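Removed from the display is one protein chain of the complex; every other protein chain stays in position.
Each chain gets a letter, A, B, C, D, E, F and G, in the order it is written, and its residues are counted from 1.
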Amino acid sequence: MSAELLEGSEALAKAMISAGCRFFAGYPMTPFTEVLEGMAEHLPEVGGTCVNAESELEAVGMAWGAAAGGARAATGSVGQGLSLMQESIAEMCFARLPLVVLNMARGQGDYFQATRGGGHGDYRTIALAPADLTEAVSLIQQAFYFADKFRNPVLFMGDYYLAHVIEAVDIGPVDFEALPDKDWLLDGSTSGSGTARIISPLMPVKRNAEVFVEYGDYLETSGDKIAAIENGMEPLFESGHCEDADYVVVSYGTPARIIRYAVDQLRSEGVRVGFFRPISLWPFPSAALTEATRTAKAVGVYELNAGQMVDDVRLSLRDKVVESIGGISFDDSGFGIAPELTPARVEARIREEMANLSNEVDA
Amino acid sequence: MSAELLEGSEALAKAMISAGCRFFAGYPMTPFTEVLEGMAEHLPEVGGTCVNAESELEAVGMAWGAAAGGARAATGSVGQGLSLMQESIAEMCFARLPLVVLNMARGQGDYFQATRGGGHGDYRTIALAPADLTEAVSLIQQAFYFADKFRNPVLFMGDYYLAHVIEAVDIGPVDFEALPDKDWLLDGSTSGSGTARIISPLMPVKRNAEVFVEYGDYLETSGDKIAAIENGMEPLFESGHCEDADYVVVSYGTPARIIRYAVDQLRSEGVRVGFFRPISLWPFPSAALTEATRTAKAVGVYELNAGQMVDDVRLSLRDKVVESIGGISFDDSGFGIAPELTPARVEARIREEMANLSNEVDA
Amino acid sequence: MSGALSRGTLVIDVERCKGCELCIPACKPRVLTMTTDKRNEMGYFYPELEPGCTACHACALICPDFVFQVWRYDEAVAVEEEGSER
Amino acid sequence: MSGALSRGTLVIDVERCKGCELCIPACKPRVLTMTTDKRNEMGYFYPELEPGCTACHACALICPDFVFQVWRYDEAVAVEEEGSER
Amino acid sequence: MEREILLSGIGGQGVQLAARSLAQAAMREGRRVLMFGTYGGMMRGGDTDATVVIGEDSLMTPPVVDRVWGVIAMHHLSWPAVSEKLRSDGFLLLNDKVFQAENSHPGPCLSIGATAIATEAEMPQAGSMVALGAFAAATNIVRLETLLDIAEEVLPSYRSQFAEGNRKAMQLGHDAVSGSICEAWGVAEAVS
Amino acid sequence: MEREILLSGIGGQGVQLAARSLAQAAMREGRRVLMFGTYGGMMRGGDTDATVVIGEDSLMTPPVVDRVWGVIAMHHLSWPAVSEKLRSDGFLLLNDKVFQAENSHPGPCLSIGATAIATEAEMPQAGSMVALGAFAAATNIVRLETLLDIAEEVLPSYRSQFAEGNRKAMQLGHDAVSGSICEAWGVAEAVS
Amino acid sequence: MSEILETATPPKRKAKLVDDFEPSLILEGKHQLCAGCGEPAALRSTVEIIDELGLADRAIGVFGIGCYTSFSPVLDLEVLQALHGRAPSLATGLKRVQPDSIVFTIQGDGDMVNEGLQEVIHTAARGEPVTCVMLNNGVFGETGGHMTSTTVLGQRTKNTLEGRDPKQHGFPIRMAEMLAPLDGVAYVARGATNNAGNIFQLRKMLQSAFEVQRDGLGFSFVEILTMCPTGWFIQTGEAPDYLADKMASYHQPGIIKDAREGA
Partner (left out) sequence: MSEILETATPPKRKAKLVDDFEPSLILEGKHQLCAGCGEPAALRSTVEIIDELGLADRAIGVFGIGCYTSFSPVLDLEVLQALHGRAPSLATGLKRVQPDSIVFTIQGDGDMVNEGLQEVIHTAARGEPVTCVMLNNGVFGETGGHMTSTTVLGQRTKNTLEGRDPKQHGFPIRMAEMLAPLDGVAYVARGATNNAGNIFQLRKMLQSAFEVQRDGLGFSFVEILTMCPTGWFIQTGEAPDYLADKMASYHQPGIIKDAREGA
């Protein structure tokens, strides 16, 4: 397949389909609406189903049902709609069901929601955040793979830029290690057999199972499920110019694309700055970050929010100076377009921080 | 008022009423149901209204309306029900409305939800967690005070133990510094006056206000609202036996009550252990914790979950060894009764950790 | 009702019974009666069968605790002569 | 319709008009017509008034952009003589 | 001195009400009290227990305890868990006939047919109240009169019709015990 | 070389479509492209702009830029923001008559009555397409034929009936410019 | 007093088994629901009808949250356990990807008419070819017997001990009647478990509902009035009559819509 000029939302839709997604349900909310439209247009072409659900709660419910039926299923919204889905997302972790959930976020205020789980109880969802469309179409395919592999919902974090940027992208299916058959899916075929299946957040097996698991014991396995993912996947990241950097800027998503550009510019002027970009927000690439910031005197976290990822950076780098250098920035659309997010302003911000830094070192 | 023998849920209800709460809405879910029943019984006695809402979403919506009408209002559920309320709780922060939200949690898996906000965007809610009933009836009154003072929802974190423990408690109204009148409440009286009020998460004023605030600018104020609370209140905590402790155990809620007892026992045997209990989970008492752990060689975080508050402890104590020493524990009720949570087991756990510690120190 | 023809009979797992009495009015020929003295392990009174069962299985359908096994005789049984046999 | 009696008249804030034409059929006496040549600042055609307005305010009630101010004359005006005055 | 009493049984509200009555009576007699009950399992009809702590001053004991001074055991099914907690010198009251496990408690023990007595009196559900009456008689932890006094106030208003029956049950239990077996407070310590 | 072109106007889809057409045509001509559009305000009818980046190789430029090489300015209302971005030697195409602000751009500039031409041709909404045709003529950033070629594929299927009109608009714009004013690629650089 | 027969063992005479202790498709009959509860009979009828129709090897039950949930691990049918209120949406997604399966929900009145009211209405309006079964006892049984949106006026519940009063508690919703007019709905009926006759009727309704699904005719719905003596604060033996007098006079049993009739 050769490159096609596509708007982000449509490219994401096509990539999901390429990953084998055959069920999608969603409720409009800009800029998630655009992805929903893409799925509504293209899923039927491959015999898949896209339901314009009547609300976010119903959307995630439908996706839950489809996932239980063995289909690669996805849903999504913006952070606000995801707030409504928190009960379901948490409980799908407990029910051990795969699902891909898109948060086409407005700004970056949903980092906590994505990485700490906004729901109840002990669960985590893998959260993947691409910086550009080329990466996004591959990463979203990975999302389905991880979801199936770990039988756990996976969050895909996009934003208005990603939904609307138009780029030439190549959407071939990405190859992954083969996964075992879904021998747990529901299709009715085991009904009446004496060993009919169950998928439930309350229990993993029917009462007549060889080893019946009591509710309390099942609840206690939540931590194991989290550990299984942490041990089962390498955190994803990108870094650049870090080898000898005095200062490293950590950023994710579209802002990281601008940071990358600005750092490149600064480097071309001889400024010893590097950048680090977590691609998986959870599991967070702590070890890689530690390595990348070895020479750094300080680390700046550029995120378009009041300071959220900075916690993970601080937790990773316990003995470094870590500062928030981003901030909330919105235009009047509220869609997450950030007036502050331009190469020039970002560059200026980094210069300013580095100047403070050398002042402090001097002082 | 003299002490009365009350079950926790009823005591909480009476304390809320004593704090001036006049509107409550909720949907049953053990062990929140019990508080709802208490409110349904006692609110009408003082002319208040308790609505048995048809769902958690409707409950928080009703409470939102009542808060906008100027009443001291509250709602709640367990963590699962709170998951459903996340959109509303987040947006009530943006709308600058006071509200008290009870999370009569099952276990302690909702720490992240409570302290990071499970919803979208940049907001935080004060989160208060008492360890026993006497404290609870005073703290819940404080919750209403803080909610009004900061015009922000406040979470009150209880659990099954708190709902069901029966103790003799004194529920007199607690005195607080006087608060300004709610000159923003809606009662219809400013309608048609040319300066009719508005309460909205999208904007603070009507278009004809002297200073109209654009949506983008309003969104950008979220961080200020968070800072206003952080600067406007002292984090709450309790500590004991920390002066010369080699080891400090950090714990909140009912488990902290058991920890406190166990640490007392250990101290009586000469073991140099202390305990620290955040009462406000957000803002987290970082400074106090730093002070309390001055002499400690290591810090253990005992929480009945897979490790959540430990992040805040690590963020507070950047250069200390901080270990999770709790874990998920549930009986088959699923209500949050923890078989692991007994004085003897907790005591053994602390001894074990302290032994490791001296081994490490020796090695 | 002695002398009634029984077209069926029951096995009653009295230990499952929670004494709710729903089976009593459900039985058209009124051949079920609750004990008034005997209780099962859980402390509940439970039903007993008199002759005249029609094997209609109404009792089974309404019983919340699946206490009954219902049998239909190939040939109806005149219980005055048979009753004592079992 | 020249020669019609006008019981009312309008002030039309043409700059607000978005040219939707909802007012045209709403006007019973059919005294509103859209421009076909002139456009406002936003580039829209807009309605103009001919004699015969009844001040029924139907146009105002339906107009999404609140383009009309409606006046009712104390006495009806024969426009053939008055029209040019304004 | 703090006295921990664990009441345990299967299903129903009986055990909880008995515990609540004990706590209420102790408080009425001027003591500090704390009580915490649990129901086993999500399902209806599981086992249920309640711990009551009674003492003179501000209580140190948390609602969850490892060791108790007294036990009222209504059913053998919960006995294994319960027996672990009873101090070897603690006092055990057993519900005779219903209770069918081996009981090797080394300390003072009293076995009465609480459920049988209650059933006899046409109140089969009131076994726990009979046991409580007996427990009070055997330990003097609270006075019978106090128990009778608080019988109504511990019930929700819509159940107040049961107060009389409960009084009768406690009375019957009390009467079934011939005298104190294991004094809770020692004679001198009793609060007036 | 990377060329950034900013198209800006008020309301409607016209500007976005013109930008999309430019990007599609450039890609058809073998170049790398990137485009990003925004709509001002939540409300309908606000200002809208779109940035198109065209280059030879893998693009470095992110979707958000501070400086652009070319501007198509359809309306003066968005001019203040736009003017800041245009490089002093960049190329400016103005929508004459509609555009009513002062324009002090020091570099090459062309002013044509795009909306007027479109209105003339009974397609008042197609002003941006006229401007795009003119821009292509003035810069040779893409060829007119390519623009005409892709006119249908840039439309959603339910709007394909507008392709013909858009072709006509681009043609009219192209015809309104007498020759190249500011070559985008230099003659040599044009990809075949 | 009549003679008492021995009923400890199966008959020695030739006889055919009509009903066994564990109804078909129920793995374990012993359960912890209350004495006199109407839900086990409703569930039994539902799964037995599935069996009788020969649909057992392709049926999937989607369970809501209420007392009936304790049956979710004991059915010999595939079960998808939903959250409280959400079953119809799960059923929708499941049926869409497994169109040959027979998908039904089991929900209580609290689950369906309170927490998840809009889920079932939307599913019905879409004409989703699934069968929703509601066990209507007019209370949240599991949480202790509180009023729901179907509690009839005058009904006793934990928070309406004097009976539901419209001034304080609003009016009940008739679920079957609300769904029936929707165009996507092919079959709607209301049955009851308070006596054997009603159970026989109910089984016919369930049969129709599953036939409608099997034949792809649209959404089908069976509401079942069930006794909850615990939540009604009455004796188990009084519950059937209480159901008839209080509930059934408002929520009237019967076939409310059968789109096949016209055909």
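Heads up, the rule we're going with is that a residue touches a chain if its C-beta (ideal position, glycine included) is under 8 Å from a C-beta of that chain, and two chains touch if they have at least 3 such contacts.
The structure presented is a predicted model; accordingly, all values stated were derived computationally and were not measured.
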Identified contact with the non-displayed chain, of B:208, B:231, B:268 or B:359: B:208
Candidates B:17, B:35 or B:53 - the one touching the absent chain: B:53
Absent chain, residues of chain B that touch it: 22-23, 25, 49, 51, 53-55, 57-71, 73, 87-88, 91, 95, 186-194, 196-203, 205-208
For chain D, the residues touching the chain missing from this view: 1-2, 6, 8-13, 16, 18-22, 24-26, 28, 31, 44, 48-51, 55-75, 77, 79, 82-83, 85-86
For chain G, the residues touching the chain missing from this view: 114, 116-118, 121-122, 125-128, 149, 166, 169-174, 177-178, 181-184
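In this section, only the chains that are shown with their structure count from here on.
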Other chains in touch with both chain B and chain F: A
Residues within chain B bordering two or more other chains: 215, 331-334
Sequence positions of chain D contacting 2 or more other chains: none
